[in-house]
Structures are given as structure tokens and as C-alpha cells.
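Note that this complex is displayed minus one protein chain, with the remaining chains in position.
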Amino acid sequence: MDTWRTAIANSDDTGIWLKGYDIPSLMTQKSFADVVFLLHQGRLPGEHERRLIDAILVAVADHGSGAPSCAAARLVASGNRQSLSAAVAAGILAIGDEHGGAGSACMEMISAGVELAKRDSVSIETAAGRMIDDARANGKRLPGLGHRVHSKDPRTEVLFSLARTGGLAGNGIAFMQALEAAAKEKIKALPINIDGALAAVLHDLGFAPPFGKLVFIIGRVAGLTAEVAEEYAREKAMRIRIPVEYDGVPPRKIE
Amino acid sequence: MDTWRTAIANSDDTGIWLKGYDIPSLMTQKSFADVVFLLHQGRLPGEHERRLIDAILVAVADHGSGAPSCAAARLVASGNRQSLSAAVAAGILAIGDEHGGAGSACMEMISAGVELAKRDSVSIETAAGRMIDDARANGKRLPGLGHRVHSKDPRTEVLFSLARTGGLAGNGIAFMQALEAAAKEKIKALPINIDGALAAVLHDLGFAPPFGKLVFIIGRVAGLTAEVAEEYAREKAMRIRIPVEYDGVPPRKIE
Amino acid sequence: MDTWRTAIANSDDTGIWLKGYDIPSLMTQKSFADVVFLLHQGRLPGEHERRLIDAILVAVADHGSGAPSCAAARLVASGNRQSLSAAVAAGILAIGDEHGGAGSACMEMISAGVELAKRDSVSIETAAGRMIDDARANGKRLPGLGHRVHSKDPRTEVLFSLARTGGLAGNGIAFMQALEAAAKEKIKALPINIDGALAAVLHDLGFAPPFGKLVFIIGRVAGLTAEVAEEYAREKAMRIRIPVEYDGVPPRKIE
Partner (left out) sequence: MDTWRTAIANSDDTGIWLKGYDIPSLMTQKSFADVVFLLHQGRLPGEHERRLIDAILVAVADHGSGAPSCAAARLVASGNRQSLSAAVAAGILAIGDEHGGAGSACMEMISAGVELAKRDSVSIETAAGRMIDDARANGKRLPGLGHRVHSKDPRTEVLFSLARTGGLAGNGIAFMQALEAAAKEKIKALPINIDGALAAVLHDLGFAPPFGKLVFIIGRVAGLTAEVAEEYAREKAMRIRIPVEYDGVPPRKIE
């Protein structure tokens, strides 16, 4: 087998380094959010950048046990009490484009929108307006906009405000706000949700689109561990039975 | 890295062999159940042995969408439509000692019981009686006995009957039936359930205890693939929301 | 929560039914391959159809411990000996479009090719030729064609021969053979591999494209259970260390 190459971690008899920084120094001087940023950008963040990563991880940690990720973790904990890892992993498997992963799609849309503005020498607002028109014409859903319950997502406000305070608000936030405004004018009020907000901020921090999903996984794993620990501590194994109605073919004989 | 050693599969430019048999020959002359037996025993089964493996795999394929394995697969399919594998894998993760894995524990108990009879030169019936006494004294549950709904599990009947017809019934079946009789006399009627039945048969076929769980995984994966295919074809993503009641601390401020 | 609807399994106090057939009857009269077919098509297969499912499941069961699915299962078994399920599930997670899942993409291509022939009232051969031209023009890879080592895959021969003997060879096999011939003429010899062969046969048996990946999962799980059982029985935990070469930034200080 070829030796695997990596630019992430290095270890020998004298220590372990992440992106060139030795772990004991990182432990003493830096936080977990710093290391998440380091691992994905190759450099340590500034204080405002670090605060945004912390805020995003906190924002997605847990929204309730009934979400697919949390519920899948609990079901696995219900049937298999031999492995905490198995239950947490099942929760992560439920994270996809439809649950927790819209941030990635939104980051791709933002990149496309910003690119469009540059290429056609138009304003971010014009580019956003065109993407709304295009979405309406083709019946496409726009990732990052709309929410089942909120008319304004307070988490979005927190992230945008932190970014502005830190001087980190750029084209990502500008594009998402232009998109929200264009949607309101041309379709209806569709507030920027947490997926859209974290996508805007991560774009402005220089992350690539896959990180929109990966950051959700990192933050949600905190909630998943709590869900699994609660299931083990509070509930008996096999307590969960989902009610099911069969509506297929009636009983029949093998011919 | 050291080269990995294996006695399972071998391949080169001219073909692939499983335990020494080339795959095209196995495809032409043998069934999947034969290959399951081959992979775990190192030899091809006789016709009656093969029928028992088929019957066990069929017995555990699916018992309803609400079981932890099937429900976990559906939840993952609900949140993540990018990977059929992710959904099937989540279903497998829910298989543990509490769900689908009791066959392994029961095979260990059977081995211990048969060993006890041999060591103390007592009958299987005496050994089974002692294990019932021990379970009662120590408040232990006996794997393989008891069922929420059935007073007699028809799947148990099918397996034991197939084993007898094939001349394959041995100490495993004898021990489980002695255990059922002793339980009825000393505790209450606790019929041999499907886990107990497949454990007895697999013991008599010469399998090691872990296979009691692995055979459940192999059979259940058929049901899981059907559950996932149905979820994709019939339901929208994110249709599942488990109702949850929060009973923790009330809203409070950060001090 | 809404009750879940399903047309797969039904159970009550008196029994369990799969697609209307009670499990004890299926255990007595049918094989696992029959039930796989039943769960995905809603009807029991004929003898020739059943043989093809068995042959496909056998064909994909295991090709060697070094494949991503088998190796991932062994790595998980190496670090986590608390859950057989966790190791098998990890193996399944490695199954995707690139490993084991090409059958699905190939079934979609076959459907498109057969549809094209119908729509444009041309022969299957003409449609296949156009798809080869299109693939060359756009630098697309064709799923189901080509093999790293074999110039002719003997497993393909077995499947096509079984289909012909059973009178089950249809447009799927015809299209793949036309595609192979057109590739040979216009590009180079690219034999139909096992993915292409099972896709052709499954198309002719009436399965939907996702089953091209699901059938690989069902068959491979047999191999995965054997790999995991061997790892537990033969190797110590943590015996695997993949050799890695770090080529990232050199050691540096936090500023």
C-alpha cells in the first residue's frame, strides 16, 4: 500500500502537531473553536473569527430530541446499549442536505451569486434579484431562506451582529440580505434562517462549501452525546416503539 | 504497514475465490444461504443445513417499521437522502443485545448449559433446571425465552421441525426445550422465542455465539433495504417529527 | 406524531406478514433470495428469477479484505470491540457510487438508453452507439463497462447465461451488450463488469435503479460479517496502524 499523505496532523516520539502547532501549546493557549478553524483553514483565527465559530457551533448544538438526528441516536441507544459510538454515529448519519446540511448548498449559492455579480459587473443586489427570478421561474427552493415558525430568526441577528462588530461582514452577508430583500419584494417574506446565516458568515470567513455541513456535524455532536447519555440514564432499553399502520396487500397464501 | 492476513477471500487476475471456491461456480451451483454458511464455517452446507439458514434469515428479515432498526433507518432516510448506505447502516447500528442480538447471548447460555451437563455428568434437563434456579435466585433474565404477545412462537416450531426432519436436532434444541419446561414448572410459561430458537439451531449447526447476532444482521438488512426504498419512494424528506415533551429546568437567564 | 404508513410488514398477536405472506409459511416454502425479491417487488419470484437474485448476492458477497467496505469494517472492529453492528455498519457506509454502487447508475443509463430507442424509434444498437458517442464527446465514464484486470468477467457470463436459460433476458442485457460492442468499435475493448451485468439483469427483472445499490449492500453484508468475525477471532484490538506521511507545514510557534 502507498503511504497515506496528510497535511493535518503529525506525530513522533516527542509530540503531536496539528497544522504545525504542538498540542500542549494549543491546549494551553487556544480553545476548541480555534482548533476547528485551524484544522479547516490551516491558520489560527483572530478573536472575532473564533467567536463566530463558537457562536455557530452553539447555534446548532441541539434543537430538540425529535429532530431526525437526535431521534435516530435515541432509537439506536434503545436497541443497542453496547456502544455509545453507535448511537452518536447514527445521529450523524441523519444529517444530510435536508437536515442540517442546507448550509453547504447555501454557501454554493452565495459563491455563485457573488461570482455572477463579478462576472456581469452588476451589484450584489442585482445578482440576488436575478437568482430570485430564476428560482421562481424554475420552481427551485432557495437554501437558507424561510422558517416554519420564525418570522425573524434571532440566531441570524446574533451572527450578523457579531460579524459586523468584528469587521468580518463581507459579500456573504451582503448577498444573503439582498436575497432576503428581493424575495420579500418578488415572492414573500422569507427570513434568513440559521442555515443561511451560518452560510453567509462562513463564506465571509473564507471556508469552502462542504464546511457548511461539517460545522453542523461538529456542533450537533454535542447535542447527540447529551441525547444518548440521557437515553441511557433515564430510559429502559427497547422503550421506543413507533406506531405503524400497514396499508399493503392483505394476508394471502403462497401458491 | 503489515500486510493483512485473511482466510476469507482471495483474488487475482484470473478470478475471485471464497474459502477456496471460485465465485462463478458458487453463483451457478449454490445459493446465498450456502455462501453465508460457507463464509462462517469454512465448508459448504448440506441441503438441510442450507434450508435452516434460509429459514432463519427469512424469520428475521422484518417484523414491522416501528422496530428500532427499521425506524432508525427511516429517520436517517428522512434527513439524509444522499446515501442509501447511510440509512441502512443506521438500521444495523440499532441491532444490539436488546434488539436482534439476544441470539448470541442465548448461544452462550446454551454452550454453558451443555458444558455444565457434561462436566457434572448430569442430564441436559438437570442442567437446564439448575440454570432456571440460578436465574431466579439472582434475578437474571434468560435470553431466548418469553414473548410479549405469543404464547407459542410458530417460527420456533418451523425451525425445530426443519432441524428434526434433517436429522440436525442436537443438544441445542434439547437444552432450550428443557429450559422451557423447567421455566414452566418453576416460574411460568415462557415460550421459546425466535431468538432462542435460532440460537438452539445455530448451536446444533456448529456456529460460534457471535453468529447469533450476525445472522440477524444479514437477514434484517433485507428488510432495512425495503424500508429505506419505501421511505424514499413514498415519503417526503423531513416528514418525521417525533413529539417530545420537555420536562427540564424552566427558562432562566445567564448570570 | 402521525402514525407511519407502510406496505412492507404487518404484525399482530397472531403473526407477522411480509407483503401479505405469513412468515412461518415463507420460512417453510421459500428462501432468503425469494424474500429479497418479494420485499422489493411485492410478489414472489419464479424459480429462474430467484436463481438470478441468489447468483447476484453470491457474486458481490466478498472480493477481498482490502476493499473499502471490508477494510472499514475491520478498522472499526480494531478500535471498538463492543459492537459487531458498529463494524458491519461501517463497512456498509463505504458502499457508494464509487464502490459497489455503480449498478444503480448503470440501471439508470440502461433505462435512459431503452427509453431513447423507444422515443426515437431506433434500435437498441443505435441507441447504444449514440450513448457511446455522447460519452466520448463529453468525457463521461460509462458505468458497468471496463475492469482493472479482467478482459472478460466470468461473473457476467454466468448471469447472462442464467437469464437466457430462464427466458428472462430482455432489453437490459441487449442494451449492455450493444454498449459493449459499440465501445469496442469506437473506443476500445471494455468488457461488461459485474456492476453492468447485475444492472442489466435487474433491469430485465423489473427492479428500480436504487436496487442496484441495495442488492450490493445485501450481498456484501455476508462478507462483512465474515470479515468482522475473523478480525475478532484472529487479531488483537488496535493491531492496525496505517502508515502516514505528513507533508504539511513544519512545526511553528503560536504568535
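In order of appearance the chains are A, B and C, and numbering begins at 1 in each one.
One rule holds in what follows: contacts are C-beta pairs under 8 Å (C-beta built on N, C-alpha and C of every residue); 3 or more make two chains touch, one makes a residue touch a chain.
No experiment lies behind these values; they were computed from the predicted model shown.
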item	value
Hidden partner chain, touching residue among C:Leu52, C:Val76 or C:Ala127	C:Val76
Positions on chain C contacted by the hidden chain, ascending	1, 64-69, 71-72, 75-76, 78-83, 86-87, 89-90, 93-101, 237-238, 240-244, 246
On chain B, residues whose C-beta touches the chain left out of the figure	1, 3-10, 17, 19-22, 25-26, 29-30, 42, 44, 80, 82-83, 85-86, 89, 93, 242-254
Sites on chain A contacted by the missing partner chain, in the whole complex	1, 4-13, 15-16, 18, 23-24, 26-28, 30-33, 35-36, 39-40, 53-55, 57-59, 61-66, 74, 83-86, 88-90, 92-96, 101, 149-150, 154-155, 157-159, 162, 208, 210-211, 213-214, 217-219, 221-223, 225-230, 232-234, 240-243
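Here, only the chains that are shown with their structure count from here on.
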item	value
Interface residue identity across copies chain A, chain B - same or different by half	same
Relative orientation of copies chain A and chain C, as a Cα rotation angle in degrees, nearest 5	180
Per Cα centroids, the chain farthest from chain B	A
Chain ID, smallest distance between chain and overall C-alpha centroids	C
Centroid spacing, where centroids are CA-atom means, of chain B and chain C in whole angstrom	24
Distance from chain C to chain A - Cα centre to Cα centre, in angstrom	31
Chain centre separation in whole Å, for chain B relative to chain A (CA means)	37
Contacts with two or more other chains, residues of chain C listed in rising order	1, 4-10, 26, 30, 83, 85-86, 89, 93, 242-243
